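Partial complex: the chains shown occupy the same locations as in the complete assembly.
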Amino acid sequence: MQTFPKKRIEIVVEAPLLRRITARLEETAVTGWTVVPVLAGHGRHGDWTAEGQIGTASQMVMLITIVDAGRLDAVLDGVFALVSRQIGVVTVSDVAVVRPERF
Amino acid sequence: MLTLALQNLLSPMVLFFVLGLAAALARSDLTVPEQVAKLLALYLLMAIGFKGGAEVAHHGIDGTLIATLAAGILLSFATPFLAYAILRVTTRLDPVNAAAVAAHYGSISAVTLVAVTGVLTQLGIAWDGYMVAVAAAMETPAIVAALLIARRRTKEAAPSDSRATLLREVAFNGSIVILVGAFLIGAATGTRGATMLKPFLVDAFPGVLCLFLLDMGLVAGRGLAQGRRHLTPAVTAFAVVMPLIGAALAAALAVAIGLSPGSTAVLITLAASASYIAVPAAMRLALPQANPAVALTLSLGVTFPFNLIVGIPLYIAVAGRIAA
């Protein structure tokens, strides 16, 4: 099956920021994303866990978006304008897709 | 008053909180799943809002409502300035972190509200249903105050979006919407609604509150274990003294207004409480440079246990003496 190269951006970010990130992605004409829950984590700010939390302040989510390489920089710029001062991690990796016109 | 304190200490609610605290510190794997915790909070806010509304439907609203609302808003807006000043003088917190902490202490903790009404109900002390609306009104002004402070005292660039969006989000945050919504529904449906929902919203309330406080104990305990390093003596002292200052201000206003003993106790408790649902989330957006662990460790790890175990019986006893 023929596949085509795209970029997969994985963003782990504080839950209260999610709406702003997706709004920014939409502005950057990203065609889609998927949000995955996160149970717990560890980083420079220490350990945290979602267990028992009633608010969203100390919770994180993981957003995954597949984008065309040509749009990668624009997307990263948009995302970093938001997350640079927040708690979170952004990684980019190579993936292949079957229906390239979708991204 | 000693009896009250002892009785409070031996109430199932306080004991379940202590159990959660102890389990967390003993590194037990006991947990309340996240969505369950959110259900418990949703239930408690719905119950207390509805109960307040039904009470208003029953007794009506008298002139003190407006005065109490004004007092609540004033307390919420003014306290952060005071808290900020104290923090800057007595602790080493930088301006941004001090402003964030100040916002937490100006605003209120819905969970503490739930706890104080639980104790009042247990003691058979009535409180005015509209105090629920007062609580809702006290949530946001502190955030405005903190943003003013942060803008003046820090040279930080503007946060990622406009103040207006942020305040709108805070005003419509889930815990306010369910509290105020259930209040209005209680007021609209009155006795008929109250009878219908009594087994679920009233009879089960103390039990659900115990389960919820177990969770709060677990979360507070884990937060303390994690956030220990932020608890310098000065900062810890703030988390105990600030509630008492807020309580004193609220007590004075309550007397001036002429609130009933129950409502006085509620207003004092609100003023003495520190937010940890609405404000923490708002601060992550408005002041992202602030370290969230500082305010949360203080608010949930120190002030909430202090209020639950020592504060609430104290505030109720004081209210009983000073109120009309």
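Going in written order, the chains are labelled A and B, and every chain counts its residues from 1.
Note that in this section a residue touches a chain if its C-beta (ideal position, glycine included) is under 8 Å from a C-beta of that chain, and two chains touch if they have at least 3 such contacts.
It should be emphasised that the depicted structure is a prediction, and the values quoted were computed from it without experimental measurement.
Undergrad: Expressed as a composition formula with the shown labels, how is the entire complex in this file built up?
TA: Full-complex copy numbers, labelled as displayed: A x3, B x3.
As a convention for this text, only the chains that are shown with their structure count from here on.
Undergrad: Centre to centre, by mean C-alpha position, how many angstrom separate subunit A and subunit B?
TA: 33
Undergrad: Help me check something: in the complex, which residues belonging to subunit A touch subunit B?
TA: Those in contact with subunit B are residues 14, 16-17, 20, 45-58, 81-82, 85-87.
Undergrad: In their complex, what parts of subunit B are in touch with subunit A?
TA: My answer: residues 31-34, 37-38, 40-41, 111, 160-161, 215, 218-219, 222, 226-227, 276-278, 280-285, 288-289, 291-293, 296.
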